[in-house]
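Pasting a structure below so you can have a look.
Every protein chain of the complex appears in place save one, which is left out.
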Amino acid sequence: MISQNTVTKLYNDILGFPDHGKVASYIPELANVNPDKFGVFLKPVYSEGFGVGDFEEKFSVQSIAKVFLLALAFRKKGEDLWERLGYEPSGTSFNSIVQLEYEKGIPRNPLINAGSIVMCDILIDILENPKEDFLQFVRKLAIEDDIQYNETIVTSESKTGYTNNAIVNLLKAFGNIHNDIGEVLDFYYHICSIEMTCRQLAGTFQLFANNGIVPHTQERILDISKNKRINAIMQTCGFYDEAGEFAFKVGLPGKSGVGGGIIAILPHQYTVAVWSPKLNSKGNSYKGMRFLEHLTSETVSSIF
Amino acid sequence: MISQNTVTKLYNDILGFPDHGKVASYIPELANVNPDKFGVFLKPVYSEGFGVGDFEEKFSVQSIAKVFLLALAFRKKGEDLWERLGYEPSGTSFNSIVQLEYEKGIPRNPLINAGSIVMCDILIDILENPKEDFLQFVRKLAIEDDIQYNETIVTSESKTGYTNNAIVNLLKAFGNIHNDIGEVLDFYYHICSIEMTCRQLAGTFQLFANNGIVPHTQERILDISKNKRINAIMQTCGFYDEAGEFAFKVGLPGKSGVGGGIIAILPHQYTVAVWSPKLNSKGNSYKGMRFLEHLTSETVSSIF
Amino acid sequence: MISQNTVTKLYNDILGFPDHGKVASYIPELANVNPDKFGVFLKPVYSEGFGVGDFEEKFSVQSIAKVFLLALAFRKKGEDLWERLGYEPSGTSFNSIVQLEYEKGIPRNPLINAGSIVMCDILIDILENPKEDFLQFVRKLAIEDDIQYNETIVTSESKTGYTNNAIVNLLKAFGNIHNDIGEVLDFYYHICSIEMTCRQLAGTFQLFANNGIVPHTQERILDISKNKRINAIMQTCGFYDEAGEFAFKVGLPGKSGVGGGIIAILPHQYTVAVWSPKLNSKGNSYKGMRFLEHLTSETVSSIF
Partner (left out) sequence: MISQNTVTKLYNDILGFPDHGKVASYIPELANVNPDKFGVFLKPVYSEGFGVGDFEEKFSVQSIAKVFLLALAFRKKGEDLWERLGYEPSGTSFNSIVQLEYEKGIPRNPLINAGSIVMCDILIDILENPKEDFLQFVRKLAIEDDIQYNETIVTSESKTGYTNNAIVNLLKAFGNIHNDIGEVLDFYYHICSIEMTCRQLAGTFQLFANNGIVPHTQERILDISKNKRINAIMQTCGFYDEAGEFAFKVGLPGKSGVGGGIIAILPHQYTVAVWSPKLNSKGNSYKGMRFLEHLTSETVSSIF
């Protein structure tokens, strides 16, 4: 198993490297975060785990929350989910709408914005109180109640979300949004606004490393097949147009967010959450990518 | 471990299903193969393994040989290889040249035709006798001398390979081919013409399941990092525009060829080769895909 | 000069042909029009002109009004207009947003939706009362006050205009919309809702056949260079992805609308307006295209 010493040493190494990333500026609220924050938490399945640096500080998980959305939508709809979206890597950046037009309103996969927006629309049809029910679902995965939406982030995103407006309108033009556009986007922005610490994030993803069962409560959330498929989607689609790069260099399924968080999963063994706000040119945390690359190389832990 | 009984039962199940695939017709020679052939061979690491059906019959491995090409080129050039090609999934079909024009002659990954053609060009600069040396390399992986090029297939492909001609000329126009176009294509067609049985194929891929070491000779061909990276590339790029589908349904790194062969790898455990000539609409063996999907579901073997 | 007899004969010929077109259905209000309507009006410069069929019935000019928008915006902004849009043919259908993403929010030309929406944004910055001032401008060209917006059409378009919503949001995301999105779209939908008869339409376009001067009032609206350039833009961009077809078969600059209207101009000689609601597969009036093709062939009138 990976020791706390190894993780701490790696953390300090990365801390010493120059960081060529830049904080995301397109959501005004995110630009206010201290760019030098850096936290790590590694949690073996069925164990407490350990953290280094700012691992107890909350940050905006942003697109990482799309995986919870996928878990809930896949659990509720089963294979019917794939009538309205695909599961192929996109080959283009996360908010590209070119693809959407070529492919007649069927998003390429659930982890690009368009795919997540369609899943929001699907859940609005199923859930009684979408925003509340979704939050309860995440809290159940986390085994913690201290997880909230950040309404300031929601407002900030709503005001400047022209690309997402374009996407949802185009989806609607193709008939792939059934509910009111405003309601769908409001739900979507709430989901992306969730805040967690590295420790909470590593905890919430434990089920994916544990065949779909939340380790400490033994509750099965996903059957083995669905759990495996979500991991496969994270592997092939979790990093926008850097999906190949992450598979190549890190070799684990995972997901990143523009808030600077990254989660990665070694099935049957551990989850690891990293947070550092400065992003590389592809929109993934600069320090986070390096940390995970070094971690998996030094500990020879990879799915491959 | 997976038993021979399980494999035999699955084989018979699939044999009973209707096969909606079609034999590849664009290479005339391939169209002459008996479409009802169906063979399987599963080989645990360091064990003899077992087969069902036509597993001792040779077939044209076609694009599966691109993985050997990648192994040899990566071994010889190291990370410099990535100056001339990428490792991102392509999102489009295997011989698309649209991408090549948008991306200025840098193939998206090594397993699309353009990427393999560039690797041929690279190896011509390095190897003394490219065709002979490549064949020796494959024989070393297979621990068998009974592996040959099929000159009839080479001739057949050369005569009708207009799309590959287009690709290599476009690569040359962008400066990413250094040698004579005819020589590069001749090498490329030879590589794709290699013939193997399912048993041989499963054997030749053992090193990828064994950290880069050929099990029975203990020869290290690739260091751990390179081996892991090749598996990652197979996972994200091995199935053209069905890469996501294969990851989703099968959950193993692998590679398919238009001859109807598919190889898949469960790292540290086994390799499995399937062959059935009828292809689905994406160009992958219809029976082969179903067999692997059922195999991994029933035996709960997946990297995820 | 073309005689009334020639026009009447041609009109009757076309009336006898089967009409393979379909009424536009994407704007609900337009679907209510009698599909068999067919009117023609030909107006030589400085003469009264003559009509056949339903030439005194009003219809929704839709995209034809984009030419008035271009005339007003070009007159007000001069060459600065081209900092925010281009004048190259688009090669794709009228509401494509693929192009917009590739070209970073600069619409390819003023006559695709995106280009017209940008011109609306520009005029909102310049005009005191955009909607009123625009209507007055069109009335001045028509030398008639009986020209109105149709508020029912505006409401109908607003409710279903998801693609236009997508376009304006994408433009805004690229920084090429300065005003409130709702205000810009409201202005745009009003412009497209203008209703005219064939007689009025042929009258309003007279200045383009007369070096930029309204014949009967002798008011110069555009200098010679601007007038020539607007005609050139109609020639190369006036018919969406059928621009080449119209140049090829008709050989005149012109503009079509989904309401079934087409206007064409023979510089220094005449303007001709046609209206018939059933559209061909490219969105241009089926009968209208045929009529103009026959008219220019039989009378050997073309700019080429």
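Labels A, B and C are assigned to the chains in the order they are written; within every chain, residues are numbered from 1.
In the analysis below, a residue touches a chain if its C-beta (ideal position, glycine included) is under 8 Å from a C-beta of that chain, and two chains touch if they have at least 3 such contacts.
The shown structure was predicted, so the numbers you read here are calculated from the model rather than taken from an experiment.
The omitted chain makes contact with just one of the residues C:F38, C:F55 or C:Y87: C:Y87. Within the full complex, the residue among B:D13, B:E101 or B:D180 touching the omitted chain is B:E101. Of the listed positions B:T8, B:N150, B:N165 or B:S225, the one in contact with the omitted chain in the full complex is B:N165. Interface note for the absent chain: among C:N109, C:T163 or C:N176, the touching residue is C:N109.
Of the residues in chain C, those that touch the hidden partner chain are 86-92, 108-109, 224-225, 227-229, 231-233, 235-237, 241-245, 247-249, 251, 253, 267, 297, 300, 302-304.
Chain B meets the missing chain through residues 96-98, 101-102, 162-163, 165-167, 169-170, 172-173, 181.
The rule is simple: only the chains that are shown with their structure count from here on.
Closest to the middle of the protein, by Cα centroid, lies chain A. Inter-chain centre distance (chain A to chain C, centres taken as mean C-alpha positions): 47 Å. The distance from the centre of chain A to the centre of chain B, each centre being the mean of the chain's C-alpha atoms, comes to 32 Å.
In terms of their C-alpha centroids, the spacing between chain B and chain C amounts to 55 Å.
Residues of chain C in contact with two or more other chains: none.
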